[in-house]
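Below you will find the structure I want to go over with you.
The complex appears here minus one protein chain, its other protein chains still in place.
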Amino acid sequence: MIVVMNEGATEDQVQAVIDKLMRLDFNVHRSTGVAHTVLGGVGPEDAVEPAEIAVMPGVMDCRRIMSAYKLASRAFRPQGTVVRIGDIEIGGGRVVVMAGPCSVESEAQIEESAALVAAGGARVIRGGAFKPRSSPYSFQGMGEQGLKLLRAAADRHKLAVISEVMDSTQIPLLAEYSDILQVGARNMQNFNLLKELAKLRKPVMLKRGIAATVEEVLLSAEYVLSGGNYDVILCERGIRTFETYTRNTMDVSAIPVLQKLSHLPVVGDPSHGTGRRDLVLPLARAAVAAGADGIIVEVHPDPDRALSDGAQSLKPEQFSEMMQQLRMIAPAIGRSL
Amino acid sequence: MIVVMNEGATEDQVQAVIDKLMRLDFNVHRSTGVAHTVLGGVGPEDAVEPAEIAVMPGVMDCRRIMSAYKLASRAFRPQGTVVRIGDIEIGGGRVVVMAGPCSVESEAQIEESAALVAAGGARVIRGGAFKPRSSPYSFQGMGEQGLKLLRAAADRHKLAVISEVMDSTQIPLLAEYSDILQVGARNMQNFNLLKELAKLRKPVMLKRGIAATVEEVLLSAEYVLSGGNYDVILCERGIRTFETYTRNTMDVSAIPVLQKLSHLPVVGDPSHGTGRRDLVLPLARAAVAAGADGIIVEVHPDPDRALSDGAQSLKPEQFSEMMQQLRMIAPAIGRSL
Amino acid sequence: MIVVMNEGATEDQVQAVIDKLMRLDFNVHRSTGVAHTVLGGVGPEDAVEPAEIAVMPGVMDCRRIMSAYKLASRAFRPQGTVVRIGDIEIGGGRVVVMAGPCSVESEAQIEESAALVAAGGARVIRGGAFKPRSSPYSFQGMGEQGLKLLRAAADRHKLAVISEVMDSTQIPLLAEYSDILQVGARNMQNFNLLKELAKLRKPVMLKRGIAATVEEVLLSAEYVLSGGNYDVILCERGIRTFETYTRNTMDVSAIPVLQKLSHLPVVGDPSHGTGRRDLVLPLARAAVAAGADGIIVEVHPDPDRALSDGAQSLKPEQFSEMMQQLRMIAPAIGRSL
Partner (left out) sequence: MIVVMNEGATEDQVQAVIDKLMRLDFNVHRSTGVAHTVLGGVGPEDAVEPAEIAVMPGVMDCRRIMSAYKLASRAFRPQGTVVRIGDIEIGGGRVVVMAGPCSVESEAQIEESAALVAAGGARVIRGGAFKPRSSPYSFQGMGEQGLKLLRAAADRHKLAVISEVMDSTQIPLLAEYSDILQVGARNMQNFNLLKELAKLRKPVMLKRGIAATVEEVLLSAEYVLSGGNYDVILCERGIRTFETYTRNTMDVSAIPVLQKLSHLPVVGDPSHGTGRRDLVLPLARAAVAAGADGIIVEVHPDPDRALSDGAQSLKPEQFSEMMQQLRMIAPAIGRSL
């Protein structure tokens, strides 16, 4: 903990901060500059929020030295984590493509989807059975029946499955049908859900919340890791900014930043990152060029008739084109697709 | 639905949009201008996302005419909603103050808190028993024992109780001890939780998510209202912006905006809105001056020793000062405290 | 300067940072913790950007100890600055109201405006002669003729004048007709303009840029102060956020924050802060309740026919109502209007 005192802070004010830090079991080093006194506290940084020191009289600023995440940090596993599902490696030398419709809608739709994503070279099929929708009047998903159809179609085409879990009560169901459990952006700080997922022995893909900093993403990952589940994949899927032309602003920089700060693999989601089909290809290319370990995209046999997110779903021929482009880009960063 | 075609859109492109809207049961009016053709569709707006039309070839822009919330809109109940807990009216002529510690920590702490907030003139005591914390290593709350202590202290001082519910499984417990169930900012779009709260016959206070627009706040309220629970209170508690001096940026304008768009009462939370004790008084005054139906603030008998959120908790003497100031301001907008 | 090294940083990496800081004339204190080595550098903080240290190998984080503004900081003049124009004091015991149309449009319009704002109790009239407009096809202002009309109307009604200067070449003209030179939000970091205004002996009102942090506001003020012009007034007028219902999000907290960090007076602008006439009254009340030293609002004799910003201009009767409300609120914070 670093505390900078105001110019003109009194000796009593300095002493009060030192006392507070010592009460919390910090060792305190004091350095007195021309204008400012600076206190360096070494101790249990989790025990106190910097803001609590920052509002004490005479304090100009207080900041943490160490980040509050530990198991998620690169230092914990410098060589990086590879998440394995059968022979698929996420975080290895090959960029993994996950693709499929926003929602499972029918047996025919999911079968057709599985066929086309497998043909294109994707290794994982996505598809939602429970849909978080801003409006209570929108389509809410097929539930367990959707999961069954998804699993069957995946098995026919030798694909792994990723699907979203919306709350703790759904974990057993999702764990039965899906290889990777996705935590959606709105649930990134649903800490009860994260604690339950920590007990599972299946990979979890944690999507960044639309207003979450990279540090908060890593703190949420820490909830899962600290509970004993080390197979966590991070996903950048766009943040909310003042720009409204795109549904979100895909923060492509977050991909290399998360890889620098953490050992966990990072996937990019250009479908939610942009919200528009015509932007998915450029941003999928950008994510792979920036070093993403994988891509998750929405593709639908007939997007104009999709029950949800049709606007951001690729058409089959766009998906093929994307796969070809990504195959050309991956070698620039020493990878293959 | 309003669709504006590009300059130079072909007749086929225009016709494809008309066909899609008609397939969705819209009546379509076409107006052909010098540069742009404009289509006005009247029909079931919930049936389609504007973005799905916006990505069709030749389309420049597509927007909804009607907002997707109905029961939450001012038009549904122009005279406004008053939420009643015993003789307390939220949304009536008196500004209601809710105050108390961030977390229930011990019997002595909550008793002391109840005494001081009651003495100051607050009508509702707040206190968390389950705490959502960004870091898994922080204090997570006392659980049911905390709720019991809170209820007992409130009863001794004739206060109503507000406390946060973190997921659906906690609803029965919270409903037993608390008069108002608070949905935290991180859960504002936890739609499963909202659907369960809709079945309850107790008031719900819905806090705005840190990246939620006012429209999304109202759509979340719609989840609760459409399930049959009409006692919903909205709460502005700060949004995330680029400014980092304050923990959040309290969007004081959202108070009159929500009151204009909706009939539901609106409460301001200057403690979370600013994150700093020294800013709570000015922003509490601002919220009341802007017309808030109530204020919720954190106050602690000894904030320096608080187990959570000490930095933003008022000291007892600051709470008294705030109450005096608010009493002077309320009459400027035709209210009392 | 505080530098925190990564866990596992090598001795060579630590030494490279120490060498760099010493080359820049810093005294460096080293403290070696269990996990992290921390370096505290005391020296000429302006000489280096923290980011330059932050990208060195082995560095986790680097931050400035002292803010880069000095003359603008509260410590420089703890008792606060009062800017005087004749007998008007901005930053004194009375809240100063500045009001008038967005643009000067005609002799009749500005005379009518002056009469109504003087009658309501405002002390300063505002009115633009040169208008910065996002579109090149919008009304661009009356120029010098507008300034003459504004000055004459102000003199007839014993009002001081504030008007916007758009670039350095306009300074002599503005200085001739206006008592306060306003720097618009888009020019807050037009450093050449600020340097020229620093040579003037007239008050300058500096509006916060829509994406400027409070620290950047103070650094821009520092440009004016460091050139010798001490009569600087700051103005909060809304920042850009993801919320689109209002044109900007008025950051009411910035008012007490700027007053805490700086000795300069702070004015609130609810017209630009919200962009909607129906929100100006609540936000004007909020700004005064939060402690603003003044308010600047747009008012027009007939807003429906205004040539610019009609949507956010108050009608005459709304202006009167606002003045009455503000008179009731000011005493709550020990001031009058």
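Quick notes on this one:
Order as written gives the chain letters A, B and C; numbering starts at 1 within each chain.
What we mean here is this: contacts are C-beta pairs under 8 Å (C-beta built on N, C-alpha and C of every residue); 3 or more make two chains touch, one makes a residue touch a chain.
These figures come from a predicted structure and were not determined experimentally.
Touching the chain that is not shown, out of A:Glu164, A:Asp179 or A:Asp251: A:Asp251 (per the contact rule at the top).
Of the candidate positions B:Lys20, B:Arg186 or B:Arg240, contact with the hidden chain is made by B:Arg240. Of the candidate positions A:Gly92, A:Gly121, A:Gly227 or A:Gly291, contact with the hidden chain is made by A:Gly291. Among C:Gln79, C:Ser134 or C:Ser336, only C:Ser134 touches the chain that is left out of the view.
Across the interface with the omitted chain, chain A contributes residues 211, 213-215, 239, 241-246, 249-257, 260, 273-274, 278-279, 282-283, 285-291, 325, 328-329, 331-333.
Think of the hidden chain as still there; on chain C it touches residues 20, 46, 49, 51-52, 54-56, 68-69, 132-138, 166-169, 186-187, 189-193, 195, 209-211, 216, 219-220, 222-223, 226-227, 240, 247, 275-278, 304, 306, 309-312. Summarising the interface, chain B meets the missing chain with residues 2, 4, 6-8, 29, 31, 33-36, 38, 40, 42, 61, 63, 65-66, 73, 75, 78, 240-242, 244.
Convention: only the chains that are shown with their structure count from here on.
We define each chain's centre as the mean of its Cα atoms; on that basis chain A and chain B are separated by 26 Å. Per-chain Cα centroids separate chain B from chain C by 30 Å. Counting partner chains per residue, chain B shows two or more touched chains at residues 211, 278.
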